[in-house]
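Here the complex is missing one protein chain, while the rest keep their positions.
Entry: subunit A
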Amino acid sequence: MATTTATDVAVGPSPSLRRRRSRLARRNALIGWSFILPNFLGFALLTLVPILVLFYMSMTNWNVFGTANWVGLANFQRLVGDGSFRIALFNTLYYSVLHIPLTFVVALGLALLLNSKLRGVAFFRTAAFFPYITSIVAIAIVWNLLFSPDYGPINEILRAFGFANPPGWLTSSDWAMPAVVIVSTWRDMGYYMILFLAGLQTVPRELHEAARMDGANAIQRFFNVTMPCLRPTTFFVTVMLTINSFKIFDLILVMTEGGPGQSTLVLSQFIYTKGFEESQFGYASAASVALFFLCITVTVAQFLANKRRSA
């Protein structure tokens, strides 16, 4: 459309031609709009409007039935003093701090490994992607068995290596969260590996060759050629990983239900419990808003950091 305007000015067409052109522009715009309309309608109806309603609900004491009474910031005040919310917030951050770097490193490592021209590399790539497409309920059942403190193969192996008192994993309040992190890393690594693999295809081979000529070893080449070229991918992966870590819900629900005690209670589950089990939808909305701001703050910070680095 910008080019059309430019030619308009340059040629200086007659008024009737300009009218025709602007009609054409309008038509093009309408056609363009109509293409994104179905998606936008869905987004507006199912995402945008509910989010706006959420902000309103967080300032009410709505219990799903009847009227929602305006209570101002009372819900947020209550959140600040709520011990369970603090535990959920801490656990969510604890999970993210473990899960984000671990998944990042494992996914990148796998991608580098499977980027070489090996025989059967397609098979290994598929195998690494399998956990991501496996039903989460099946994952939970199998990992529960693997983690079994007395009979599980993981502890059997640890004992064979001389660990007299291997951890209790999902049955221990200290080890339940690391256990969940291990499972979620295992599940997510394939997905992020694919993203990294796509990114690695864009690294120009000439740069690697030039670096090699200059005498750079593999590690130097990785940090000075591969990583800078991968920056758009690493940025995308970090943002997605962070948001997904803050929103962790399904895996916790099927593996531990927040237990033992409150040791794996995370924000999404706190919201679910308050809303759907205790019918405090106003209060649950306030917690959702808190989670929303947590996500958006960290994401904006990442965007700013990325911008400064690319400047």
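Assume a residue touches a chain if its C-beta (ideal position, glycine included) is under 8 Å from a C-beta of that chain, and two chains touch if they have at least 3 such contacts; residues count from 1.
Note that in this section contacts and distances are computed from a predicted model.
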Protein name as given in UniProt for the chain not displayed, "ATP synthase subunit c", "Copper-containing nitrite reductase", "Alpha-E domain-containing protein" or "Extracellular solute-binding protein": "Extracellular solute-binding protein"
Listed residues A:Gly32, A:Pro50 or A:Pro204, member touching the removed chain: A:Pro50
Residue touching the undisplayed chain, where the options are A:Ser96, A:Ser184 or A:Ser288: A:Ser288
Residue among A:Leu30, A:Ala44, A:Val64 or A:Met227 touching the omitted chain: A:Val64
Missing-chain contacts mapped onto subunit A: 46-47, 50-51, 54, 63-66, 81-84, 141, 144-145, 147-152, 168, 170-174, 247, 249, 257-263, 265, 268, 271-273, 275-279, 288, 291
